[in-house]
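This structure is in structure tokens; I'll ask about it shortly.
Only one protein chain is missing; all other protein chains are in place.
Up next is subunit A:
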């Protein structure tokens, strides 16, 4: 009995390694083929033959593999099949309807090529490179690619009074967009109305933001402090973040770790925030949909706010560094 188990086990192990090796080889061949602009039909034919062989070996191993693995492999093969199919489609010129409109046909023929190359490579964070390729016809506010700076409204490009704001790729920065109490009258008197916030890829940063009119969407933050008012709050793939929030719905987190929530500090609150009920929100962790409390975040008591001195004035150099170190959560700082 045990010997048969052993043979099954060792078989499945060797099979797995062989299968994965040939799958990777095939995958890279597909990627290579799709990176060429016009792959000829022969290599595609070869690719599908190798795929057929691989499918056959998998079929032959049925019964000797754990069913979960079997299913996974089948899915992987299906994925490969799809990318080969995309390659084939991109290869066949779409000349059938060419008489309709010539320019449209040519763009159609090209776009699947780029798509198939992107499906061949598993895509987690390509999105970062995407925005520049988009047409920049409509404008929006953005703060991006700074390090060791104190950023205020003066650093924003000129903008309409109401706009959405995107903050990305900052390191060791303090962003203070709160309406200044002692308005210096330098043309920034009109209140800045942010209609949506998108933040991505920030580390060791402090964001001091007023009440955002819409939703806040936050990705990839590490060791940050976020002070914010908004309708909806979503945070993804972040860790070690302190969030001071004024919100009417339930904030949610997904793929996050070591997040601490507390309410919007009264010391910073603009009138619009104070008007809202300082209601206690309940955080929903989409990575932990169980009855047990999520290990990924804690609620801090709103009354004993740790930070008593917010960096409201412009600082630079050493001082900036110290201010950030003082506020931002540290690896050892978790209680």
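Assorted remarks:
The working rule: contacts are C-beta pairs under 8 Å (C-beta built on N, C-alpha and C of every residue); 3 or more make two chains touch, one makes a residue touch a chain; residues count from 1.
Methods note: contacts and distances are computed from a predicted model.
In the listed set "Ubiquinone biosynthesis monooxygenase COQ6, mitochondrial", "Ras-related protein Rab-24", "ADP-ribosylation factor-like protein 2" or "Cell division cycle protein 20 homolog", the entry agreeing with the UniProt name of the missing subunit chain is "ADP-ribosylation factor-like protein 2". From the options A:87, A:178, A:196 or A:241, the residue with contact to the chain not on display is A:196.
Checked against the hidden chain, the listed residues A:29, A:88, A:149 or A:255 yield one contact partner: A:255.
For subunit A, the residues in touch with the chain missing from this view are 82, 104, 107-108, 111-112, 115, 118-119, 123, 126-128, 130-131, 134-135, 137-141, 160, 162-164, 166, 168, 195-196, 198, 200, 214-215, 217, 219, 231-232, 234, 236, 248-250, 252, 254-255, 284, 286-287, 289.
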